[in-house]
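Mind looking over this structure? Questions follow.
Apart from one protein chain that is not included, each protein chain of the complex appears where it belongs.
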Amino acid sequence: MVKKHRGLAQIIIGRAFILFVLLLMYAPIIVLMIFSFTESTNVGTWEGFSLQLYVDLFKNKEIMQALFNTLMVALTSGVVATILGTLGAIGTFYMSRKGKKIMEGMTQIPIINAEVVIAISLAVLIVAVGAKFNFLTLLLGHVVLTVAFVYLSVKPKLMQMDPSIYEAALDLGATPSHAMRRVIFPEILPGIISGFMLSVTLSLDDYIITAFLRDNSFETISTYVQGVIAKSSIPPALRALTTVIFLIALLVLFVNNWKQKQEEKMKVFHTKGKVTNQ
Amino acid sequence: MKFRFQRKYLALPYLAFLLLFVVLPIILIVYYAFSDSTGRLSIWPLQNFFSDTDKLEVLVISLIFGFINTVLCLLIGYPVSMLLANKKYNKNIVLVMLFIMPMWINFVIRTWATRDLLAWMNLSGGKYPELATIIGLVYNYLPFAIMPLYTTMLKMDKSQIEAASDLGANPVQVFFKVIIPMTKPGVLSATTMVFMPTISSYVIADILGEGKVTLFGKYIELYYKSDWNNGSFLALIMLVLIGVTSLVSRKFTREDNTQVRSSIW
Partner (left out) sequence: MKKILTIGLLALLVGVNALPASAALQASAAGEVKTLRIYNWSDYIYEPEEEDEAPSIIDQFIAKKRAEGVTVEVVYDTYATNEDMYNIMKLGKASYDLIAPSDYMIQKMAAENMLEEFDYDPLTQTYPDIPNYSTYASPYLKDVYDDINVSQYAVGYMWGTLGIVYNPNIDDGLGGTTTDDQMLEDLKSWAALWDPKYKGKVSIKDSMRDTYLIGLIHVHTEEIENLQAQYAAETISKEQFKAGMATLLNDTSPETIEKVSIALKELKENIYGLEVDSGKNDIVTGKIMMNTAWSGDAVYAMDIAEEEEGVELYYSIPEEGANIWFDGWVMPKGADKELAAEFLDFVSNPEIAALNMNYIGYTSFIAGQDILSLVHDWYDAEDGGVTVDLSYFFAGTITEDPLDPLTSPLITTDLIGRQFTAQYPTEDEITRCVIMQNFDQETNNQIVEMWADFKASRMSTWMIVVIVVLGVGLGALVAFQIVRRQKSQRHARKRVAHK
C-alpha cells in the first residue's frame, strides 16, 4: 500500500518538475505572445487588446521578405547539404579504414569549429578569390555549417543496417544502382530525413554565418531583428511573428503525434496475436 | 580495364566540398595568423597574443562560462531527460518536443525577450551582467543537452537496472553505479553540444550582458573589423582549443566504451 502511494507522489513530483522547467523555458516566449495582442511599442505597457500587430506583420514587407529569405536559405541549403552529406556518408561507409578516418576527421571540423571562425574563414576565402558576396556565398556558408550534421545523421543508420542485404540484392539479380536505390536508400531514409530536419533547423536560427556571408541587401529574420532592434526592444510586429511560429510548430507537433498514434494502431492491428513490447 | 564505379566514389562530391570549403579556409586563416599586415610571414600576432594579458583573460573567462553553462545544463537536463524517458512520467513524445520547440523561434528574438523579462525581475544585465548572461546561455542551450541525454536514456537497458536492485543495491547505488555509466555517451554528447558552442558564441552574452560581458567570440569579431592578422590568430587559438577538447573527449569514450560512438546523439 505504501509503495503505491509513494509511487504516485513520485509521479506528481516528477511531472511537476518537468512542467516547472518547461515553464521557465517558455517564460520569455509567453511574455512575447501575451504582448502580441496589444499595440504598445514596448513590452510591459498594455494598451488594450488589439490584433493590429498581426495585421502589421503581414503588411510589413521587410519582415515578410526576411521570413521568405530565411525559409529559402534554410530549405535550399538543407537540400544541398542532405544530398552531399548522404552521398558522403554512403561513400565513406565503403571506404578503407584509413579513408574513413580521414573523412571522419574532416567532418568533425565544421561541427566543433566555432561559427565565428567558419564564417570568417569562408569570408576570407571569398575575398581572396575576388568573388562577390551573394545568395550563393550565403548558401555555401549554411551548407558548410550543416552538411556534417547530415553525415552524422545518416551514418548510424548505415551502421545499423544489415550489410548483407546489399549482397543479397545483387545475388538476386539487381544492378548495383538498383540495389542502392531500392535496398540501401530506404533503410537509411530515417537518417536522411532527420539530417534534413536538423540542417533546416540550424539554418533557420543562424545569425553569425548569415551576417558575414550575405549580400548586403539580403535579410533573414536574425539579421533583420539585430538590425532593427533600434525601434523597440523587439519590433512589435515580431511579437506577433513569435506567436504565429509557435502556433505553427504546435500544429506540426500535434499532426505528427496524431500520425504516429495512427501508425501505432495499425501496427497493433497488423501484429494481432504477437505481443509487442512498446 | 573498364572503370568500375565503386560505391566509395559516391563520397567524392562531399570530399571535394570539405577540402575546398572547410580545409582550405582554415589554411588561409593559418596564413593570416602568421603574417603581418603587409603579407609577410611573421610571428607578431603570436607575440601579441601572449604579451597582451587581456586576450588570455578573456579566453579563460570564456572557458569558465562554457564550463558553468555545461554543468548547469547537465544538472537540469539530466533529471528532466530521465523523467521524460521514463514511461511512468511521460507517455508520449509531445512533451519532449515541447522542450525542443523554442529552438524554432529565432534565438535573437528570444534573447531580447529574455532581456526584458530579466529586467522586470530586477535581474537585469545592468546589475548582474554575468548572471544574466549565464541564465540566457542555459536557457538557450538546455534543449541541446536534453536531446542527446533523452535519446540515450530511451535506449537504456532497463533490465540491468532491475537486475542491480534485485541484487540488493539501494537506489543511490543503482543510480551511481548503473545508470550514470550507461548514460555516459549521452552525457558526453550533451557536453560537446553545449560546451563548444558556448565558448565561441557571443551574441547572447553581448545582449544580456549589456555589452559588458565580452567573450572570446566577440573578441574575434572585434578584431576582424580592423585587424585581420590578430583576428585570425585568435580564431586559430579557438580552433586549436576546440580541437583539443574534442580529442580529449574522444579518448574518454574509447577508454570505457565498447559501443562505437557512431551518432551525434
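By written order: A and B. Residues from 1 in each chain.
Definition applied: contacts are C-beta pairs under 8 Å (C-beta built on N, C-alpha and C of every residue); 3 or more make two chains touch, one makes a residue touch a chain.
All values derive from a computational prediction rather than experimental measurement.
Note on the chain not shown: across the whole complex it touches A, B.
For the chain left out of this panel, the touching residue among B:Leu28, B:Val174, B:Met193 or B:Leu215 is B:Leu215. Of the candidate positions B:Ala16, B:Ile43 or B:Val60, contact with the hidden chain is made by B:Val60. Although one chain is not drawn, its touching partners on chain A can still be listed: residues 40-42, 44-45, 72, 75-76, 79, 123, 127, 130, 132-133, 135, 189, 215-217, 227-233. Although one chain is hidden here, its contacts on chain B can still be listed: residues 52, 54-55, 57-58, 60-61, 64, 67-68, 119, 124-127, 129-130, 209-215, 218-219, 222-223, 225-227.
We adopt the following convention: only the chains that are shown with their structure count from here on.
On the chain A side of its complex with chain B, the touching residues are 7, 10-11, 14-15, 17-18, 21-22, 24-29, 31-32, 43-44, 84-85, 87-95, 99, 103, 106-118, 120-122, 124-125, 128, 140, 143-144, 147, 149, 151-153, 155-156, 159, 176, 180, 201, 204-205, 207-208, 221-222, 225-226, 229, 233-234, 238, 241-242, 245-246, 249-250, 253-254, 256-257, 260.
Touching chain A in their complex are the following residues of chain B: 5-15, 17-19, 21-26, 28-29, 32, 76, 79-80, 83-84, 86, 88-90, 92-95, 97-99, 101-110, 112-117, 120, 139, 142, 192, 196-197, 199-203, 217, 220-221, 224, 228, 231-232, 235, 238-239, 242-243, 245-246, 260, 262-264.
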